[in-house]
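Please find one structure pasted underneath; my questions will follow.
All protein chains of the complex are present and in place, except for one that has been dropped.
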Amino acid sequence: MTIERELDTIDVNFNVGPQHPATHGVFRMVLTVDGELVVDLEPVIGYLHRGAEKLSENCDYRQAIGFQDRTEYLAQFNAELCYVIAVEKLMGLEVPERAEYIRVILTELNRIASHLMFMGAFSADLGVFGTLFMYAFRERERMQDLFEEISGDRMMYSYFRVGGLAWDVPQDFVERTRWVVKQARQGIADIDGLLTRNEVTMARTRGIGVMPADQAIDWGFSGPMLRATGVRHDLRRAEPYSIYDRLEFDIPVGTQGDVYDRYTVRLEEMRQSARIVEQCLDQMPKDGPVVAPGLKRVLRPPAGEVYMRTENPRGEYGIYLVSKGTDKPYRLKIRSPSFCHLAALRDMVVGHYVADAVIILGSVDIVLCEVDR
Amino acid sequence: MIADNPWIDAIARTLLVVLLVIGVALILIWLERKVAGRIQMRLGPMVVGPYGLLQSVADAIKLLTKEDLRPAVADRWVFELAPFVAFVPSLLTLISLPFTAHLFVRNLELGLFYIVAVSGLSIVGLLMAGWGSANKYALLGAVRAAAQLISYEIPLVLAIVAVAMVAGTLNLVQIVEGQGRVPYIAWQPLGFCIFIIATLAELYRNPFDIPTAESEIVGGPFIEYSGIRWSMFFFAEYINVFMLSVLGSLVFLGGWNWPLGNEVGWPLQIVLIFAKTSAMLLMFMWFRVSLPRLRIDQLMSFCWQVLLPFSFLGIIINGLVLVYDWPDVLLGVFSGVAALIAGWAVYRGSRRAAPGQPWSLVSARGID
Partner (left out) sequence: MLGLFKALGTTFSAILRKPVTVEYPAVHKELPHRTRGFPVLLWDFDVEEPFCTGCQVCARYCPTECMSVTMKDNPLHAEGKSKRRKIVDQFYIDYARCMRCNICVEVCNFDAIVLNNSWSGHEVSRYDRRDLVYDLEDLLAESKEGSLTNPFREPLGMAHSGWSPKQRGEKAEAEQPSGE
């Protein structure tokens, strides 16, 4: 007589903890796994909460620019741009042409730099030993050197000001930027050759972490995550800010919404950003003021509220600003794209393997400081 | 050759080879970092010693002086013996590895069989490490490692058996002697490809990096080890790399024999085998830095659905050609054709998984 019994297995709680090379910052996922299959996922955030919004309430409008840098520490110019345009909207300021062009150039270069960081971290998650990370960072270093020559710092620029820029760019700005963009194209070609057509990459990323378009809209996705699912939405076209309505560029749109689509969408966005930068360099006025005239030393925007959103490399970055007419903002709320994307992580990961969980998290391209503020 | 008493002779030779190979492992660690650095457009270690040559020595000193940790809930003897069980078989394989026709510890009649059998013992060491660590990451890593290493033993052995069929012997010196005219890579291209892939998997290097997947389960089964215990695992890996590279150059690339033959003196033969081993080592290092990592189920399906049938095919081809006494050239021809078919099958399989260009460029005017 044989006794047949189902093997009694339990699901194991598996903590991908705050200190882990794969979590791109201090983020914790508690996975419940059955063998290698992920059955449940609970994201735990808050490890990097530093009170940026509350601190900004104690600072006047120029000091708060530094906090925007530190909140979105990979796409700093994008965050600063959103903030200064929000305040300018509140005050009804007109920014000079040259300042607008320089702002867009620096913002798009920063987009390329942020996507390069994504490529590096993504390839490290995939298992390429560090090669693509180094290639991506070589180009990123060039951009950071350029930004250091302009603003003085390699990462926390604090260069945009309400009404324009802090100071003018150096004399050789146009040639230097053209050279940096040319080198960046070479770097993008390297990354393309190493990962895009690679069979191993496709086997690891095709069909993984799929998020269909309607669910993506419900979750509040934006940016490359949304465009990878097939929705044609880009804030630079839908609600043009700054001078984007004068520029010609295309928008890459994916089909399936899986990890491979997100990767290729970001890769192509880098090329389009390079195209935007080159157009701006051609169209930029040779000289002119870089700050709006007649600004006081201490800014006091009129009472009111404004919500400004821009297309960050991660998605829709929004600043909701309430002013009571004083020199400090009454409320500065940051709408961060990574927060909304992380909320959907469970739906994307459940049903895949542990190895895929790491790759899906990498493809969301989070910046922890933005999630936790 | 060193002494008359065979026991003292054996012990002396073994000591010599072991010390030599540990020195080689230290150099290999340095070389790996330098090669990885060069491919990544950077310099690698440069500070310790000229061009960083003493970096391995510095690492060894650091590891020796580190605190020897053991988790309190770990299974004590399993945890402490695991490094030895993983390390000793790597050294045992060196006993029957010849470097020239006269430089070896012992030339066993079943040399090839002995090497493959003994090197499989280190899998037990990995499992012991994973279980004894009382850590979920370690257990996950150890189970994955065991599955991978056991599975990929089979194509490795079959590729080597195919060569043994052609050579007619398992004695390594005679296998090399038989390659005077043509190295066996020309007779067995399919076997060589399978050997390379299976070796990468046996050594858990990229793209088969799962056991020590740095970005998922940082360190795998070795996660709780520190200091000298960890360095034993690390050395075992590099000694295995060296051993399999030497084996590959002996069995497939012609060893010390091709192209210069047996008449040249042993220094030139040493240089020749050194060059071939280095070529294989550099190729392994190049693959490590360039290719992403496969997932465990993709790895296993690749082994059982692709490598295994084609290695059986290789043996069948060899059997047909040898039994019916066809000319040797047909060995190479059939094997080459089979290798091309294998490559084409993998190509078609990967094409089907990832069709065409996935994204489209939408012109940016007039979208919502």
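Order as written gives the chain letters A and B; numbering starts at 1 within each chain.
Rule of thumb we're sticking to: a residue touches a chain if its C-beta (ideal position, glycine included) is under 8 Å from a C-beta of that chain, and two chains touch if they have at least 3 such contacts.
A quick note: this is a predicted structure, and the numbers were derived from the prediction, not measured.
Visitor: Based on the whole complex, identify which of A:195, A:321 or A:354 touches the chain you can't see.
Guide: With A:195, A:321 or A:354 as choices, the missing chain is touched by A:195.
Visitor: Which one touches the absent chain: B:77, B:266 or B:286?
Guide: For the chain that is not drawn, the touching residue is B:286.
Visitor: From the listed residues A:143, A:181, A:290 or A:332, report the one that touches the chain absent from this view.
Guide: A:290
Visitor: State which residues belonging to subunit A touch the missing partner chain.
Guide: Interface residues of subunit A facing the absent chain: 59-60, 62-67, 96, 131, 135, 138, 141, 145, 148-153, 156, 158, 161-164, 166-168, 170, 190, 193-202, 289-299.
Visitor: Considering the whole complex, not just the chains shown, which residues of subunit B touch the missing one?
Guide: 37-43, 46, 286-287, 289-291, 343, 346-347, 350
Just so it is clear, only the chains that are shown with their structure count from here on.
Visitor: Centroid of subunit A to centroid of subunit B, CA atoms only: how many Å?
Guide: 41
Visitor: What does subunit B use to touch subunit A in their complex?
Guide: Those in contact with subunit A are residues 36, 39-42, 136, 140, 206-207, 209-210, 213-218, 288-298, 346, 350, 353-354, 358-365, 367-368.
Visitor: Would you mind writing out the residues of subunit A in touch with subunit B in their complex?
Guide: 12, 14, 20-22, 36, 123-131, 133-135, 138, 194-195, 198-204, 206, 228, 232-234, 236-238, 248-256, 260-261, 264-265, 268, 353-356, 358
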